[in-house]
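Structure, as structure tokens:
Apart from one protein chain that is not included, each protein chain of the complex appears where it belongs.
We just call them A and B in the order they show up, numbering each chain from 1.
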Amino acid sequence: MTTEITSALAKQIAEKILKQPKRVISPDEPIISSGLIDSFSLMDLALFIEDTYGVRIEDTELNANTFDTLDQLANFIQARK
Amino acid sequence: MNKVRPFYVLMKALFLYALANLAFAYFNPPVGKLSLYNWLISGRERAPYEREAEYYNIAHTIPVYENMDAMYQSTTLSQPKPADEFRIFLIGDSSAWGFQLRPEETLVGQLNALHLKTCAGKRIVAYNAAFPLPYVMKDLLIMDKVREYDPDLFLWTITLDGFRNRTIFTNYFLDPYSSRVRQLVDAYQIKNLDTSQMTQATFWDKTIIGQRDALKKIFLLQLHGLGWSATNLDYDYRSYPPLAQDQSADDAFFETPQGQLGLADEMLFDVLEAGYQLADQTPVLVINEPIFIAAGVNSEIRYNEFYPRWAYDEYLQYLQTWMSAHQREYLDAWNLVPSSEFTDTPFHRTPKGEKILAEYIIPQIQKLACSK
Partner (left out) sequence: MTILQLGIFALAAIAINRLKRNRELALLAISIFFLFWLQPAQQFVSLVFWIPFATLALIVLLWLLIAAPEARAWKINWQTILVMSAVVLLIDLNQFFGLDQIYMCTTPRLWMLGAALALVFTADIFFWRIQQPKLWLGVFFIGILLIFIYLKTPYLVTESFMLIYALRGTDAPTKIIFTWLGFSYIAFRLLHTIRDFQTGRLPALTLGEYVNYVIFFPTLVAGPIDRAERFVPELRNPVALAEQDWAEAGRRFFIGLFKKFVIADSLALISVNEILIKQVHSSAWLWLFLYMYSLRLYFDFSGYTDVAIGLARILGIRLPENFSAPYLKPNLTQFWNAWHITLTQWFRAYFFNPFTRSLRTKNFSIPIIIFITQLSTMALIGLWHGVAWNFLAWGAWHGLGLFIQNRWSEWMRGKMQTPPSPRRKLIFDSLGIFLTFNFVSLGWLFFTLPTPQSALTAIVKLFGFGL
């Protein structure tokens, strides 16, 4: 289940946020602290997650302390489901 | 990784620090000789002195003498002497240092602007070794210090005020050098100077902890060097009211009433002779510096706010007699500069005043330079 979520998120980030469809984002790669996605894209990602998985990520949770890799994000989503 | 034992780290640090302190006190390293000036940053053209940090100096209320090494290492006179240079060091007070003047406007600056040469073709280059404190004993101490920078001639500007025996100057400004001051007093039999209140540095004063204030100042002096290099400013050019031609009717010289000047019994003329002897082979050109001569009300009583006529006339006479008795040559420039060419005190001259003085002393400099 986790891998499904991470690959879906990786696809979303690569295609919609980075606009580099070929870009491979590994599940343990830092995406926030590395600056890969900025604060605006992070909100976009949060809205995507809300729409797709029905999980709300609070405004105060959108930071590298809550999750920084796709693995962590997937776990976060599963825990909230 | 090895396990860190905080307690042992702390003990080790304290032990090493104690050891460093003892070693520092024992070896007494010449920390003041370490300087960024004349190396990473340009040397100062005169000793650091100013009230405000904005003018890239350290406060003058701090005895800079705490480390004269650091003080002169920061100026251009500490640079090695080229073979074709004839070095003049100017010793004196705030008028020699150049209050209200940019370095190029001072006596030293004016002399250098003329690109003088000796008979042997050496370039005559003057350096400012003055420090703004009217006290001949301080001058002697500085002469003693800057000898190591290889001068060929000392210019020494003096005035009556500097001969007054001021214990507060001795105790405050000269105290860091108490042992050397005592040596000089003994060696040249300087009478009238009370060194009994001066302290003696203990071993503990010489440790890093004891020297922390002096070390901090040396460090700050280096940092202020960047500001100096970036701005060429070392003085706060404040505006000042012009000197009054009118004088008070009081005829006292400071607290001293007429007839009690005590030139021989209380003042420090022995220091003058000490200076000549200390310089040894290096000639010393003493100049009795120009003073403001008022022309207004009560100008028949006083030359200016410092000097009543009776006191200064007595001094002029005494100086002349003293010089001939000691078979020393000197230049008396006391009335050389017109009263319009003084700035904020009866001693501080305008650039034009400095030029007049420079031109007056050049023949004597040439003569001494050629005879050497």
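Quick note on the criterion: a contact is a pair of C-beta atoms (placed from the backbone, for glycine too) under 8 Å apart; a residue touches a chain by one contact, two chains touch by 3 or more.
Just so you know, these numbers come straight off a predicted model, no measurement behind them.
When the full complex is taken into account, the listed residue touching the unshown chain is A:Q20, out of A:T3, A:Q20, A:T52 or A:Q78. Shown as candidates are B:T231, B:Q277, B:Q320 or B:N335; the residue that touches the absent chain is B:T231. When the full complex is taken into account, the listed residue touching the unshown chain is B:V9, out of B:V9, B:A264 or B:C370.
Listed by residue number, the positions of subunit B touching the unshown chain are 3-6, 9-10, 53-54, 219-220, 223-224, 226-227, 229-233. Within the entire complex, the positions of subunit A that touch the omitted partner chain are 18-23, 32-35, 38-40, 43-44, 46-47, 58-60, 62-65.
Quick note on the criterion: only the chains that are shown with their structure count from here on.
Averaged C-alpha coordinates give centres for subunit A and subunit B that are 72 Å from one another.
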